[in-house]
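Read the structure below first, then the notes.
Note that one protein chain is taken out, while the other chains of the complex remain in position.
Coming up: chain A.
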Amino acid sequence: HREPPPGAEAYIPQRYPDNRIVSSKYTFWNFVPKNLFEQFRRIANFYFLIIFLVQLIIDTPTSPITSGLPLFFVITVTAIKQGYEDWLRHKADNAMNRCPVHFIQHGKLVRKQSRKLRVGDIVMVKEDETFPCDLIFLSSSRTDGTCFVTTASLDGESSQKTHHAVQDTKAFHNEQDIDTLHATIECEQPQPDLYKFVGRINVYHDRNEPVVRPLGSENLLLRGATLKNTEKIFGVAIYTGMETKMALNYQAKSQKRSAVEKSMNVYLIVYLCILISKALINTALKYVWQSELFSDQPWYNQKTESERKRNVFITAFTDFLAFMVLFNYIIPVSMYVTVEMQKFLEIGEGPLVNTSYLNEELGQVEYVFTDKTGTLTENNMEFIECCIEGHVYIPHVICNGQILHDCAGIDMIDSSPGGSGKEREELFFRALCLCHTVQVKEDDNLDGLKKAHPSGRSCLYISSSPDEVALVEGIQRLGYTYLRLKDNFMEILNRENVIERFELLETLHFDSVRRRMSVIVRSAKGEIFLFCKGADSSIFPRVAEGKIDQIRARVERNAVEGLRTLCVAYKKFTSKEYSSVQKHLQDARLALQDREKKLAEVYEQVERELILLGATAVEDRLQEKAADTIESLQKAGIKVWVLTGDKMETAAATCYACKLFRRNTQILELTTKKIEEQSLHDVLFDLSKTVLRHSGSLTRDTFSGLEIQDSDPGSNWTSEQWNVVYLGVCRVALADRPIVKLIKLSKEHPITLAIGDGANDVSMILEAHVGIGIIGKEGRQAARNSDYAIPKFKHLKKMLLVHGHFYYVRISELVQYFFYKNVCFIFPQFLYQFFCGFSQQTLYDTAYLTLYNISFTSLPILLYSLMEQHVSADILKRDPSLYRDVAKNALLRWHVFIYWTFLGVFDAVVFFFGAYFLFDNTTVTSNGQMFGNWTFGTLVFTVLVFTVTLKLALDTRYWTWINHFVIWGSLLFYILFSLLWGGIIWPFLNYQKMYYVFMQMLSSGPAWLGIILLITVSLLPDVLKKVLCRQLWPTETERTQNTSRHFRDHISEFTPLASLKSPRYRSNGCNSSTARRSNPHSKKMLFTHCRGNDYSILPSLFGYSNKHCNSSAGYRYSGSGLETSV
């Protein structure tokens, strides 16, 4: 630290930030302007602002208060909220920046505030403290130079991770020692990837040549992580303040927009056009009408002097603006606020939501891309068997008779093969014991001897890959126990209970491109071995000798069974060979540029000419109800693609298991091998051609295996052919993202959903319209990058079929309804212009104009958008085909939009002309007195509020007491408000035009009759349309509604059945053990049992349901409880 000694490489001074974290957005000074600016960037606020300004500048029909007041209210509330949040952030920042940190200065421990930390300072961190900045780990109180860290606050992974101190500095254990250290560190510029770090350290020992060591992410301690199980560590600060990886990670993800929002914006543009054309028409007509002077300025209504003098073009323009202001309410600005509130309030229900903007998108999914391991399957590996040179070994724990018959005639473990076989066998077990990155969780009581737990499995071995744990545990059952890694020596306990020690020389880590990993170890005898394990496809080409054919056959057989297979091979090094390998590796690791590429080259070189030992098979159980979920998704018309890196046979087996493939599925294989130049586009095109050729045949289901190395997505690819393709299973290495992109960009722009659990799925999750992460065993990376995180794959079913459906129905109704109610609101004003000389006279009072969207009609639709369940969640779940009813944005198509708009126009015409003819040149009171224009407007407005609210009431299918309260409450509120508003002379207003208008109106009989009549007439067409459509062309949803109604009406008669079931629900809800493979018989029994029960209800059910619906629907409903039992 500090200055580099002379002779070091050129040191470019760089300005480092101090260690202050600033997460707050505003300062005291810039709060008002910055906050206002950000708020007015939102379209709704901006629109209001423009209208407000226009109202201020020119003489407009409505006072600026009508738009200024709501705007001011919204802005103020938002500003207060954001200001408060920012104040909290300031407080948190201050607390963070002021918290004490131990520095080493001149060999002494000094306490300072965290913000004073600078790059190059040496910091001491004690147990359970969080790191104040990104540190290079120099030394720890543990003698082996490791420390344990939990990064729960960074990425949510609660498991402890081991970090390693730099080799040459781990001996500096106290303040004085560490002060003598002379070293320079070179590292890359700060970047947000938490798991990547490249750098090197030059350590100077007493003027000798510096020792160069590579630095990787295992040497880096991240700010925000917490030190665990280690007394104290020393580290040198390399990234501080806003350059720490944690701070860099605060950057917001790019926003995904939902399809509904897009249609919403399109409709808005349409309405904007309507608004402008309305204003233009009225302005033009106004000037036609005014062409005669007596219309423009009759003697009773003269203009002022200044008005008369004004330029005609200016007046025309102001008139246009005034019309715009008059009709501005047709743009449902409050819709945005309502949508936002709805989204805000919906949170907290169901899955963990990262992006609530996409809720409705869940109801629109057409393609599901799913990862296999950990998503479809449990990622809970069970070691099944291993095959050494063609002999199959099965650990006896698993041999419980279920699988035994399957592998009849195999050699059991006792029938030991002789001679060299024995040697190979031992080598194989040792290989599996050594070739892994499993850690042994040390328990202080146990003192390292795992023998105390002979049967103990889990919780002792920890690894990022469950396969490895399964393998190590499996081998333990076969007699070889991995004990620990201590001081670079791996200790294993062999069958004779003798501890063997191997020195771990190198670890060639696993990566998804190579799909294998290796270790180089030196045995006690001094022999140097390379053990390599990996996917068959990556091992077989590198094997020089061994019983390849036998093993390959076994591997394939296992793959068909759906087991995950790994091959194991070894290689012996002479010490000379090893030293050259070591040198290459070292060089590659120290490289600052292209380190990964160089490493890969070296690995490639090292892992060659192996000797095949055998293969292992690990079972990854299907997740609970994965098959059911996939089946439902397919019934819902969603195309499910499984993207996996497994062998094709394994993938196919999984697909059969989870009912993605049926027995009659015709499998088309398309295996394109690693053609780099050929783009993915061509591959898929080939596939689609193949599919087309076969599409005449029996099945729709098609399987395709693709082996793709890497490629670019084609852009203009049409997906028409893909309608035939039910699903594809692709063997993909790195191409998740292009495939998703390809589908996304295809001609129909289908909505895609990607679901995965591991870090390798992140790209796919980010690319798809909706990304779902499974909070699984492979860490939380996927969940962090996803839009939604769910615990299990099976929750996807409910999420899409129930929540997605609901959200979509709710939001689309919300959007359409908002447009509808504003057409109803504004169109009468438009019509009124024809009767008031195009003078922009408002029909309604200012208060009504302001409050219509804010309070009279806002709450019912908000509540609808939160509560509506047009079909019960149960039915949606049981009948996935209902999902097809909302697919492809069905409820926001143009014809639906036009229907709603025309309904709005019709209603508006009814309101206006109804009132017109009612008031036409006659009196409507029994005392002969006349009503004026405000009574006319109030009548129209009353009819409007009632109609619009009742229309929503007609659409509401799910009436809870809250709905009743809000709908009837809004109407009551309107009446009470009107009574109050007209009830007194308001002292602060300079006009009293509404005084007693409402009450006078209510005192008139014809007004009541007229209101009732007009409401009836307005609602009639919609009711009629609903009833006729339901009767003549019912959608699937409506059929189900009919059925379920009948079903529900009569279910009470079957209480024996219901009561029989219900008490067991709770007791069994948490019992999650379903061993699918092991108990097929019990399931069969269940089926027949239930059948018997069901038949007893069916006849009576038919009796009721036959009348109105076809019986199959009734059958489906009642039978659906059994859906998963076959």
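In this text, a residue touches a chain if its C-beta (ideal position, glycine included) is under 8 Å from a C-beta of that chain, and two chains touch if they have at least 3 such contacts; residues count from 1.
Here, contacts and distances are computed from a predicted model.
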Write down which listed name, "Pyruvate dehydrogenase E1 component subunit beta", "GATOR2 complex protein WDR24", "Cell cycle control protein" or "BHLH domain-containing protein", is the UniProt protein name of the chain that is not shown.
"Cell cycle control protein"
Quick one: say which of A:497, A:574, A:593 or A:922 touches the chain that got left out.
A:922
Which one touches the absent chain: A:372, A:792 or A:821?
A:792
Please identify which residue in A:269, A:312 or A:985 touches the non-displayed chain.
A:985
Would you indicate which residue among A:437, A:550 or A:869 is in contact with the undisplayed chain?
A:869
In the complete complex, which positions of chain A touch the hidden chain?
61, 294-295, 298-305, 348-352, 625, 775, 790-792, 794-795, 798, 802-803, 835-837, 839-842, 867, 869, 872-874, 877, 914, 916-933, 935-937, 954, 957-963, 985, 989-993, 995-996, 1000, 1004-1006, 1009-1010, 1013, 1016-1017, 1020, 1023-1024, 1026-1028, 1030-1032, 1041-1042, 1045, 1048, 1051-1052, 1055, 1058-1062, 1064-1066, 1068-1072, 1082-1083, 1085-1086, 1089-1090, 1108, 1121-1122, 1124-1125
